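Below is one structure. I have some questions about it.
All protein chains of the complex are present and in place, except for one that has been dropped.
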Amino acid sequence: MNLHSHDAAQKSIVYVLLAVGAAISVFPFWYMLITSLKPQSYIFEIPPTLWPAQATFSNYVKALTRDNFGRYFVNSVGVAGSMTVLTLLCASLLAYAFARLEFPLRRLLFGLVVAGLMIPPVMLIIPQFLVARTLGILDSYAGLVLVYVAMNMPMQSFLLKGFFAGIPIDLEESAFMDGAGRWRVWAQLVMPLSRPALAVVTIFSFIYSLDEFAWAHVSIRTAARRTLPIAIAFFQTQHKTEWGIVFAASVVSLVPIVLLFVTFQRYFIEGITTTGLKG
Amino acid sequence: MKRFIPVSLVILALLLTASVVWASGSKETTPEPAGQKVTVTYWHTMSDPEAAQLNKVISAFEEENPNITIKPTKFAYDDFKTAILTAVAGGDVPDTARIDIIWVPEFADKGWLLRLDGNMAGFETLINRTFPGPRATARWKEHYYGLPQNTNTQVLLWNKERFDQAGIDGPPATIQEFAADARKLSNPGKEQYGYALGGTYFWAPAPIFYAMGGRIVSPDLTTADGYINGPESVRAFTLLTQLYKDGAISPNLLGGGIGTSDGHASGKYAMIIDGPWMVDIYADTYPDFNVHFAMIPKGPDGNTSSVVGGEDAVIFDGSTHKEAAKKWLAYLLSSDAQKTMAQVGVIPTLSELRGDPALPDYFDVFMQQLQTARARVAHPRWSDMDGAINNAFQRMLRGDQSPQAALDQAAKEIDKLLAE
Partner (left out) sequence: MAGTLIHGSRRRKIATALPFLAPGIILYVLFVAAPIVYSFAMSFFDWNLSNPFQSTWLGLANYRKALNDEVFRRAIVNTVAYSAVTVPSQIALGLGAALLLNHKVRGQPFFRVVYYLPVITNWVIVGVLFKYAFNGQAGLVNFLLRDVLHLIGSNVLWLGDPVLALVPVFLVEIWKGVGWCAVIYLAALQGVPANLMEAATVDGAGPVRRFFSVTLPMLGATTLFLVVVRTIGTLNGYVSNVVITNGGQPMDQTHFVLTLMYKVAFGSLQFGYGAAISYFLTVFIAIVSFVEMRVLQDRGSSI
């Protein structure tokens, strides 16, 4: 049995398959990118081409200079950032309670929170609007942030609960014996150990917030407070859709999330390993 | 003390939340007393060029009415209705809005819009200055609930190059010529068609439908039987179905094909029927293309017709600044405001402006067509009726039913909606 040639052959097969899969994953992005570089008259050319015959940046220029796009971009990133921080805080507090504390109705409460995953969000818009109005947070970033945090709570607290439950309890028990209080254990022991899981929560929360359209469209009236998905929707006017510009704007809007993911990806995989998602 | 650090983190988080809430400011809902400065909100889905012109209109209005400030908010076209419905549910409606004419009967029926006739000084004069088609869109149950702010209609666009190539010397004047031209200009193998529709929703076949004498419901809105499935209507749909089967109409109308504007400019569709926005669209995306307009070809009874679209300006019943809102609406219908908006391709609803030199040249054919253009059915359930006609058209194109049978079914479905 020649282990070396076996190994080498196996490795090449793996590599080829990986490359094929990667190409399939990336291909739509490629398509989007090249379409964003085509002028409108080429977008419906027959036959469609995989390389722009006449590449132009005009779509990008139009996307970025029209109607305050930069401001909407900043708004989106800002809201996503605040919402992520708040989610990290609230969800980890909640998850710790479910994982480590005993209190009446713990199981029921956890079930109710996780059941929220099953509900389609669309129907909730009207009552959410009513609540937001009563609290006076309509047409505000707070209105966006708070609703997003709430909507994200089931998934993120579920993830973190799994993770916290997996931390060896002896660590915490010995900290208690040293005289540390519960808060300190949470803040200074458990949370630092949870960086991977927190990375997962960060990425999931960011994605959710950057993509959300329905609530943002309905609750914000002041133009300067609009977010990115709305900005992209604005390129689809009543009588026409300028695909080149839509794709250019989409490419631009993908940049923050891709950067974020690339930065956190090491933690992310590690985090998935240990959040108990796998069982 | 170390103990305070985690506690302070939590307090910090709460403070953060509180400050965000505080910094965002709260919504002001109390109406100002009369005589003081009033803000009137105005919601719309205008494109950027239109919104820019709107600002000029607003400035002019505010100059004449120093006590009133207009606050416009732009919404995405696709989800505008959802935004309005949510506002209604939340008890937080705008004062005024420019809404699709289709929604006026719907919202009026629910009691969300302010009745304008008998309620607004000078209303009768204003409404009588508008074209008859657009005027009909603001009417529900003998009353008016809006003012037609801008209107549009569809006319024939013909690609001169393709016509020249085929040896046809001008656009068709009658439906018969239209059908013949469409056939002559088609070559499905090369992805070339004489005519293309944007889809099967009623707006697309409507001009030809109306030109051929088609009707949807009885004038008193009680029945569709005998109208949508009446002889003229069936004849119109039969013609379109036949042209499609003969390869003279592009299959894009069934869904997911090349759009009419791209197809027309690139020569794939020799004729399309579309609206005034095409001028700006082509200027932007196909600057070398010369667009040619013509009236909708005349039907068998010798008359042309088309369909009316556009938006109406309305005042919401929940508005707390109704008097100021009425002034704003009246100004939107002044010839000054209408002429300003006309600069970006928005067709005015005042019939007296027809032929006015301040308007772009290409408006002529549209405003002429508007004299004979018809509004669709002004009924709260129109969108479902549109669905019924849409589905009927699809069924006959696919050969599932004959045009008569498909329209009979549509008549039944529409009658049910009228009865609700």
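Remarks
Think of it as A and B in the order they're written, each chain with its own count starting at 1.
By definition in this document, a contact is a pair of C-beta atoms (placed from the backbone, for glycine too) under 8 Å apart; a residue touches a chain by one contact, two chains touch by 3 or more.
Source: prediction; values computed, not measured.
Taking every chain of the complex into account, the omitted one touches A, B. From the options A:84, A:128 or A:237, the residue with contact to the chain not on display is A:128.
Across A:40, A:140, A:227 or A:253, the residue that sits in touch with the chain not pictured is A:253. Touching the omitted chain from subunit A are residues 10-11, 14-15, 17-18, 21-22, 24-26, 28-29, 31-32, 35, 44-48, 89-91, 93-94, 96-97, 99-104, 109, 112-113, 115-120, 122-124, 126-128, 130-132, 135, 146-147, 149-151, 153-154, 157, 165-166, 168-169, 172-173, 176, 182, 186, 203, 207, 210-211, 213, 229, 232, 243, 246-247, 250, 253-254, 257-258, 261-262, 265-266, 268-269, 272-274, 276-279.
Against the chain not shown here, subunit B presents residues 10, 13-14, 81-82, 85, 88-89, 91, 106, 110-112, 191, 200, 250-252, 254-258, 318, 381, 383-384, 387, 390-391, 394-395.
The working rule: only the chains that are shown with their structure count from here on.
As a whole-number value, the distance joining the C-alpha centres of subunit A and subunit B reads 37 Å. Touching subunit B in their complex are the following residues of subunit A: 39-41, 43-46, 66-67, 82, 85-86, 89-90, 93, 125-126, 129-130, 133, 135-143, 145-146, 181, 183-184, 186-188, 213-214, 217-218, 221-223, 230, 233-234, 236-240, 242.
The part of subunit B that touches subunit A in the complex is made up of residues 2-3, 5-7, 9-10, 13, 16-17, 20-21, 23-27, 41, 45, 47-48, 73-79, 82-83, 85-87, 89-92, 191, 258-259, 261-263, 265-266, 275, 277, 281, 284-286.
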